[in-house]
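This is the structure I have questions about; it appears just below.
A single protein chain has been removed from this complex, and every other one stays in its place.
This part shows chain A:
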């Protein structure tokens, strides 16, 4: 027995270690798979052993194999065994392997919950650390829910190492279990002020990630981050913060203004490129947001950015070059002028060796192009096309060329003949997808520019005649280029009057190698063959050349049948129709009847560009219901019909022939087949034409053609044409290039001709004279350029009655690519936490029935609905009715919303943001108000009304105050601004700043501006009370509390210098009572606190003093003295002023929300033993009383019905305080319930004073 054991162990010593495995794999390169299969067998054997050392070794080897791409999921359970080992060495390997191969679907993960919990709470810091790291890799929704609380506990670990890792892990937990975000967020926020820089930057990282996905919920953190940004020197963290601001800025342009200065400083001072780049990016975001909002001169910032980016682009480091171009592209969108200054360096990048840089430079090109340089730039690009390797880049180039040229309806193009030449030249390039683009462009240009038609037609005719050359290339190239043939055929057909040799073009089209072309092109060919046929016919008939007519008919009849075999249904149909028609015509011709006039009449009418959206914009005529049957559907339909029907219906809309125009032509091919059979008489046609003419005249959307231009054009060009042909003939044919088509004026040839042909220049000049009269407005720097062609640049025809809006679609699909996981995290973090919002804790889950189900226990479906509701917390807070059906719930008047928590941070922000710069434009403020209103559409009647009534007051409901009001506020308002300028940061870092608390303790009063914007006849409320006042100084104060520290209150005191001299050395001291002590510098436990600022004349500033309190059930009163030096001409004079600092009981309460079910449960539970009641007279209505109590007494309304309302609040020690208010016949009765008799009596007493005022 013992012997066997020893032998086993000796065997094991010869087991492969990881190193052996790796070495083995390297030595068996030829039969790696076989070797590894053997190894896996060994590993399987090892895993069956009892020894954990052996298992660990096996798992370690598996983790290596996993990296090589082998599946090791079969060993999941063994991995968990190793993870559970008590030895750190083994645990570490186990977690490593688990983090590499576990994922959401690994089912054994369920087994790990308790083990993970144990590891997380392990006393060994690295056990917990490795568990945190592992969890970050394989956390699932279940694990996140079950362990969230444990991770949150680790946030207060004494070890920075653990805190840091826990903070980072939180982000993953939020993603998997979004419900945990709100309860955890306050804790996470605290970590922004963690003493350890690593923890701090981890918290910044996580919040930055969160905020980038849903920025609007994090706007209220801006001051905190602003402070961090201005104080931190850690570049890693700075980058994250600045990036976060980049996400916030679009929501709040004023924030952008505030940021510009510090960012500019950073840009100028930093040497770290990554930081510089981030700053520039955020400045760009600022500039974009600012330019959309308030006007202002930011040229300096733009210049700075552009200049710095210029430096980056010119850098020899390719990375910087790339990023510089990338960022430049963003500026280009809003400030194209600024970028143009760097045209040269951008153009230089087009020659860069790196393709990605070239593509970035291409992005910028459209901003660099002007009428003057477009030819040069395009030539440069064309030369790149030739040299480009890789079809990807070539395609990119091709599409860019076309994009640049067609930008803004050919804004930059002055010479369209040149452009058509470019397009023709491009057909020769081997590309994969530009054919359709070229086709579209040629068609569009030809339709829009009347004067180009002759030239375009001649070029297209040549293309058609040489179609076999175009189609000679590879299959891919063929299918690409043949799209151009579609355009060519269409142009030749449509503008057949410009075709020089109709017969030859017609023959080429008929003789085309049908099999080489896609069906839809054949279809177009047939249609345009018909058009050309009509033209040729009328010509021959006019000349009474019956031979020609006959041979034409014969040609058609002999060649058309091949089109009948096309695979394109529409093409087939057209071919059949046309063939039948020609047969009929031929019969008539046999009797020597002239019918050319009738045939040409089929194709008469001018085409105009139609807006791309026109089809969609056709308004639905009133009374038309597209969904009802016109006739009852037939019971059965023949199969053949049903096959063809949809095709025919879809035809007009799908055909790419009209891709550029987007809508059927007014007089077009759709109607043709029918018409051909009807054969309208000439009279009818005339009438219809007259009718159409009238329509055109009266239709304001119809673009009228410029008849004069067309009339002159052909003669002039005809002479030129000759010279063209001569020139072309003169140049020897380059037979090497199969695509060289004789007669087609390529770009180079075109340019050559331009230079050599005098007549051209003359013509240009002449034209210029004529066009000059029309006085087309062109941009200033392009003034001197000749405008060769008149372009119809309008957007195109729109149906009558269509609204010309651009908004549709864009608005709806704006939503950027925030994936689903992030959407779930979109929740308002400033809303106070609800009862049920807490992290599931293990032990609670057993006996939590009376607490309301913790989120974790709810069914999946339930969770989903809750998720969607989270952002609208108020809706959930009317549980009395919640048991009724959902529909009813909507109808019920919901209770007033909790103290407008969404609005509050905004107000705070207003202060902060307005502090340094000019106040926001009233428009913005008003917009915000309207936004707030629209945000709660389900809040019906009552809340809306009250909001209207109270306007801004409702927002400030929660402000502390017992005695002061009206005038006080008005007087203090300007000081406020000054105060917040400097002090907000200190406040932000404080322990108990209500404004920074999520649990609804709310600060912030409206800006004076807002006060004006909403008229109100109620006196404004303020929670700042006068503390003391003399000839030199005036002190007002506000008490702030938070539930985070139940033993502290803070008093924010505003010192205003009301005298004529500067005040220095301000010292603040109070006489501590047994109950309340001021928190002083530990070095001077009894001394006065120095106020860290001086007050020049007319300035006010705020400082926060903290106090430790013992009991909160009695009002406190502290006597104090302020001493200071007044600087007069005769030197400093010491002065002092006494005051009484009061802390009423209500100042220790914070607003809290509670559902009305929970509220009634609380009342009836008997938990609140103490009660008290009061009655007194009043003149106010219930609403006024409630509003007053809510604002000054920090209550929230649970329910309000008829003459009574129930109010709820909590002390900072989380003791509930319930008050029932009744107002009847001029008497108020207050009934209070709470756990502490003393407290409730004091509170009611204070409430009476509040109400009596």
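The rule is short, and it goes like this: a residue touches a chain if its C-beta (ideal position, glycine included) is under 8 Å from a C-beta of that chain, and two chains touch if they have at least 3 such contacts; residues count from 1.
We adopt the following convention: contacts and distances are computed from a predicted model.
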### Task
Select, from "2-methoxy-6-polyprenyl-1,4-benzoquinol methylase, mitochondrial", "AP complex subunit sigma", "Monothiol glutaredoxin-S9-like" or "Coatomer subunit epsilon", the UniProt-recorded name of the complex's unshown chain.
"AP complex subunit sigma"
### Query
In the complete assembly, which of A:180, A:201, A:466 or A:1242 touches the absent chain?
A:201
## Note on the structure
Out of A:43, A:84, A:144 or A:169, only one touches the absent chain, namely A:169
### Summary
Among the options A:155, A:224 or A:239, the absent chain makes contact with A:239
### Query
Which of A:192, A:323, A:1088 or A:1104 sits in contact with the chain that's absent?
A:323
### Query
Please identify, in ascending order, the residues of chain A that touch the omitted chain?
5-6, 8-9, 12-13, 18-19, 22, 51-53, 60, 63-64, 67-69, 71, 87-89, 92-93, 96, 99-100, 103-104, 124, 126, 129, 132-133, 136-137, 161, 164-165, 168-169, 171-172, 198, 201-202, 205-206, 209, 212, 234, 236-237, 239, 243, 246-247, 273-274, 277-278, 281, 318-319, 321-323, 353-357, 817
